[in-house]
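Below you will find the structure I want to go over with you.
The other protein chains are all here in position, but one chain of the complex has been omitted.
Chains: A and B, in written order; residue numbering restarts at 1 for each.
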Amino acid sequence: MLINNGFNEDKIQSPLRYIWSIFKGKSIAVVAMWLMIILITTSILSPWFMPHSPLTQDPESMLLPPYWAKGGNINHILGTDDLGRDTLSRLFQGLQFTLGGALTITFFVAFLGMVIGAGAALTKGVKASVLHHLLDALLAIPSLLSALILITIFGPSYTNCLIAIGLSLLPQFIRASYIVIEQELSKQYIVALQLDGATKTRLFRYGILPNILEPTITILNRLFTMSIIEIATLGFLGFGAQLPQTELGSLIANSMELIYLSPWLVTFPGLAIFLVIVIVNIFAEGLRHAVIEGEE
Amino acid sequence: MPSLLKVTNLCKSFTQPSGLFTTREKVAYGPVSFSIEAGQTLAVVGESGSGKSALVRTIAGVLKATSGNIFIKGEPLESLSSQQRCLSVRMIFQDPSSSLNPKMTVGKILNAPLELNTNKNATERHDKIIETLKLVGLLPDYLAFFPNMLSSVQKHQVAIARAMILDPDIILADEILTTLDISLRFKIVNLLLKIQREKGTSYIFVAHNMHLVKHMSDQIMVLHQGKIIEKGPTATICEHPQQEQTKYLLLTHQPDYRK
Partner (left out) sequence: MLSFLIRRLNLLLITALILTIIAFMIDRTVTISHATTTLDQRNYIAQYFSYLWQIINGNFGYSSIDQQGLLKRGLVFFASTLELCFVALLFSSLMAIPLGLLAGLFRNTKLDYMIMTIAIIGLALPVFWVGVMAILLPSIGGDILPVDGNLSLVYDIPVVTGFLLIDTLLVTEQYGFFAFIDRVAHLILPALVLSFFLIAEIVRLTRHSMTMVMRSNYIQTAYAKGFSRTKIVFTHALKNALPPIIPQLRLQLSTILSFAMTVEIVFNLNGIGKWLFISLKSGDYLVLPAGMLIITGFILIFSIATEIVMVLISPLRRGSLYVDK
């Protein structure tokens, strides 16, 4: 128990806990968070509970519309494609590839970009200046083009597509995290910590990292959005996942010839991409606002 | 016995690009030479832009001097490790609301210099932190507080505690009193004087208010455009200023001038 209890609290909340308590009050963001968790778990677990395998072909029911449309079948809730494969199962499999790929890319690029960005911000001189000129050059290449170049060199496959997108998004992320860390470095408490003789790792861990939460969330959100869109775009162009892997973008590309026969097949994967991005964006925005309110 | 801190021909200049490939040197201060003994207080005064802050920051190690030497107890500063340097010279920053990490508790803020610069174990560190908090007049409760929960004067106390926790010989203070209002300012001034009596610490401080300078300091050094134009015991300088600039500085705090 505190002797001088000016705040009427038994225990003092840490900033993270405080931010969490604010976040819990934002109902839309909390809903988005639960939706995100449900999406990730269902897309991972879908092979176990989906009634149809995404690869089983069924000549009896081909090109079925969704069950609410005329001629639909309750067995295939979102209908089937030209080979009689269940659209919902294929959507979940596509989601597994797209979402999983985007999460992997976000994780690796965030880690690498933070390390390189922090390294560039904490070192001065020739090394940093070389890195800057290289970044300037790399940032001038549109990410789709650099992904195309890398895929041409590696050869098209799902893994190569992930590597290529990761590498093409890396310069943007390095530059963004560099700017954020550079701004943080000029703060007085960082100078004070440096004067205490703190090592660079310690400086980064205790001085910089806790204070750059808000911009980091924005950057990560953008990174995730961009990587989902790029994975789908490359899949759509045929440079990403190869058959029989079904990634959401390639799902759209494969149904392109059927666009007039069964527009559903093109509509659903696009809607799935859209929903995933919207959910993640709402969650990230809510989190960011909670951080801002918590810091005031 | 060499003096506690001796500065000889210290000089700092910044380079700015002026033409295409040429750079221009802008002298912040220097060359300056002075020395200070244990338990003494040196006040650095001067108009804004005269290089006082840069001088203090150089001694603290934030900036690197262009030329000249700093000796602490006869040892050149470059030969000391950063630990030895921290144990003898500590700095209090201008604005404690920005010099305390908002995401760390007071306990952790005070723990960091001990952990980095001494070989004390956890319990010894804890005892030292409690002792230092008592020295600056704070309850041990404040260990678990975050800086944004403290009032501005409490933040100042924590900042002083952070400087004092290693029992340094010299404390550098860069205009720490300007952000406080007048009654709280004297609380901090009295605290600093009490610490000096108990620990025998030397202060080098930058200030604007000549009344405070008169009250606190033993020596005054007047900087003008980076050069020392006048230096001497406080009483002498305040009674018989030799230079125009010093006279102006003193004049600004005359009661009849303020009317």
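To be clear about the criterion, a contact is a pair of C-beta atoms (placed from the backbone, for glycine too) under 8 Å apart; a residue touches a chain by one contact, two chains touch by 3 or more.
This is a predicted model, so every value here is computed, not measured.
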item	value
Contacting the left-out chain in the complete assembly, out of A:N75, A:T152 or A:T199	A:T152
Of A:L78, A:A192, A:I208 or A:I252, the one touching the omitted chain in the full complex	A:I252
Positions on subunit A where the hidden chain makes contact	133-134, 136-145, 148-149, 152-153, 225-226, 228-229, 232-233, 236-238, 249, 252, 256, 259-260, 263, 266-267, 269-270, 273-274, 277-278, 281-282, 285
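Rule of thumb we're sticking to: only the chains that are shown with their structure count from here on.
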item	value
Chain centre separation in whole Å, for subunit B relative to subunit A (CA means)	48
Subunit A-touching residues of subunit B, taken from the complex the two chains share	60-62, 82-83, 86, 91, 93-95, 98-105, 108, 112-113, 116-117, 139, 141, 144-146, 149, 162
Contacting residues of subunit A [partner subunit B, same complex]	2-4, 7, 12, 15, 187-189, 191-193, 195-198, 202, 206-207, 210-211, 295
